[in-house]
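With one protein chain removed, the remaining protein chains of the complex are shown where they sit.
Each chain carries a letter (A and B) given by its place in the written order, and its residues are counted from 1.
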């Protein structure tokens, strides 16, 4: 176990918990300035950057590679084998499935649940598990469900309670079950008078941005 | 920390946990006859009435003001700054967002998740966070999603899995994603022969009640 400078680690925390899976390296590596709160369990074999902070009763499994500034709140589980960028925040009661990819600065609100097995109970399940790929800056609302294999384009906003079943272009706003794209993030208006467009500061690259520019 | 008479507090509980936020008063105040179970964490700076009971692995953050008879079950988080009346029961795996208001005798079934940020990632987010206002006696079914800002009228029943996106009149029954009002609670019939109308004992005041009286 290798923990960086200046950690704050509560009692009632387990670090380097040993998985029953056979893995090459059981070492837990955490960067500087970690804050790990009462009730959380971090497995050996995972690498986490600087300024890592947890809430309570968080579980992070083995073979995850996680960047700087990772915040993860109460009762969330990060299952094994995920790649998570820097600046990612995952709120309470979420489940991140094995082999999910989450790019920098993505956010998940409470209750977001990710699937990685399109046909549970299939005899070939173990060979085709794959979580979604969530691109940079994506904002995912409360109680959202994400299906396996899908890719959610950069800076998209997934509305609370949506069930996302297919690929989403960058900068999209998605709602409903099944989730459907209803507009671009640049079409959203502020409802409280603090600004005009809540996502005006987001510069999109690619098709949605071009479409915006052409309007 | 000020705990009233006759508490039952398991080992493996944290009381008066200190928030990293700057608050005026870090004292935890709990009334008489509290029962706090293994794995739960209650932050300093919160006030809770008499006959408080938790399940396991509950987190209650700071600056909450909570009435008598509060029951909260396993793995639920009450985030900071909420106002919760008396006789409120919140079941397992729920998330109550900052600045939510819950009036007397409201009930949340397992998995209810509340949002308080209409545009996550907006640079003005911190200035417009506001949870919903849940009026007296509201009954919220399992896995329900509540959006920010909305007000749910007294004694409404929110069906399991609904996603409530706007204000709901008192005494409404709501289902679906997005949630829509399908009838009054007085239109619901008992399916098991134990009574005629399950909510006949609820006296509504205001438009829905008047509408009922006029039928």
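Here, contacts are C-beta pairs under 8 Å (C-beta built on N, C-alpha and C of every residue); 3 or more make two chains touch, one makes a residue touch a chain.
Everything numeric here is computed off the predicted structure, so don't read it as measured data.
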Which of A:21, A:119 or A:201 touches the missing chain? It is A:119
Since one chain has been left out of the picture, which residues of subunit B touch it in the full complex?
12, 38-39, 55-57, 73-75, 91-93, 107, 109-111, 137, 139, 141-143, 155, 157, 160-161, 175-177, 188, 190-192, 194-195, 198-199, 201-202
Subunit A residues touching the omitted chain (full complex):
12, 14, 17, 39, 41, 57, 59, 75, 77, 93, 95, 97, 111, 113-115, 117-124, 127-128, 143, 145, 147, 149, 163, 165, 177-178
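Rule of thumb we're sticking to: only the chains that are shown with their structure count from here on.
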Separation of subunit A from subunit B, taking each centre as the mean of its C-alpha atoms, in whole Å
26
